[in-house]
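Encoded as structure tokens, here's the structure I'll be asking about.
The other protein chains are all here in position, but one chain of the complex has been omitted.
Per-chain numbering from 1; labels A and B assigned in written order.
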Amino acid sequence: MIAVQVVALLLVALGATATVMARDPVRQAVVASLYGLTLGVLFFAFQAPDVALSNIVIGAVALPAMIMLAIAKTRN
Amino acid sequence: MSFLPYVVAVWVCVIGLYGIVTSRHLIHAIICLSVVQSSTYVLLLAIGYRKGYAAPIFIDIPRSTKAVDPVVQALTLTDVVVGGAVTALLLAIAVQLDKHLGTLDPDELDPLRD
Partner (left out) sequence: MARQAPPRRRPGELSFAGRRRLFVVGAVGLAGLLLWGLAGLPDFSTFTPVYGQVLNRVAVEERSTTDVVTAVNFDYRGFDTLGEEFILFAAVLVLGLLLRALAEERRGKIDDDAPRRHPGKTSDAVRLTTVALVGPTVLLAIYITAHGHLTPGGGFQGGVIAATALLLVYLGGDYAAMRRVRPLTLVTTAKAAGAGGFVLIGLGGLIFAGAFLQNFLPLGQPGHLVAAGTIPLLSLAVGLEVAGGFVLLLSELLDQLLVLRRRRERRSQ
């Protein structure tokens, strides 16, 4: 296992923990976006550029945007 | 060390479940569910990986180059996209719940209340 993979794996474990521990959904959306990015880095390190691309677009951009919209709608 | 990816996959799965069980906000629980789902991506890609092998894209490398497994990557790819759509669906259900019941705390959702 190469160093990039070890670092990326540890970052993913950390990112998942941080996403779960962020109790306020607005903060959580931002943390989840960062978590999506670290997953993308891990997938690149696993030689999977196709998956990395799709996870960066969905996990780091589309999903947080949808979460923000849903939060905005439930805060009236 | 060679076991680390599997340990991380299990950790991500279990910590996501912990988030769901202890969640006080349905949107928080939905994001935790997507964290649980991401553990499958880590596991699948870890199974297909082989040190020293290239990515399975032969545009600028010789065709005889050894490459990592493309099948698990294809599986994960569609999983990511469909997971996004399913999460959006769950968010819409949460929005409707909030509209009808005025709360998103799972503990306040009484199954007997109409």
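Note that in this section a residue touches a chain if its C-beta (ideal position, glycine included) is under 8 Å from a C-beta of that chain, and two chains touch if they have at least 3 such contacts.
Since this is a predicted model, take the numbers as computed values, not measurements.
Peer 1: Which one, A:A13, A:A29, A:L42 or A:I58, makes contact with the chain that was left out?
Peer 2: Residue touching the chain left out of view: A:I58.
Peer 1: At which residues does chain B meet the chain that is not included here?
Peer 2: 2-7, 9-11, 13-14, 17-18, 21-22, 43, 46-51, 53, 55-59, 63, 66-74, 77-78, 80-82, 84-86, 88-89, 91-93, 95-96, 99, 102-103, 105, 107-108
Peer 1: Need a quick check: the contact residues on chain A for the chain that isn't drawn.
Peer 2: Residue positions of chain A that touch the missing chain: 1, 48-54, 57-58, 61-62, 65-66, 69-70, 72-73, 75-76.
The definition used in the following text is that only the chains that are shown with their structure count from here on.
Peer 1: Sort out for me which residues of chain A touch chain B in the complex.
Peer 2: 1-2, 5-6, 9-10, 12-13, 16-17, 19-21, 23, 25, 28-29, 32, 35, 39, 42-43, 46-51, 54-55, 58-59, 62-63, 66-67, 70-71, 73-74
Peer 1: Chain A touches which residues of chain B in the complex?
Peer 2: Against chain A, chain B makes touches at 1-2, 4-5, 8, 11-12, 15-16, 18-19, 24-25, 27-28, 30-32, 34-35, 38-39, 41-42, 45-46, 48-49, 51, 53-57, 67-68, 73-74, 76-77, 80-81, 83-84, 87-88, 91-92, 94-95, 98, 104.
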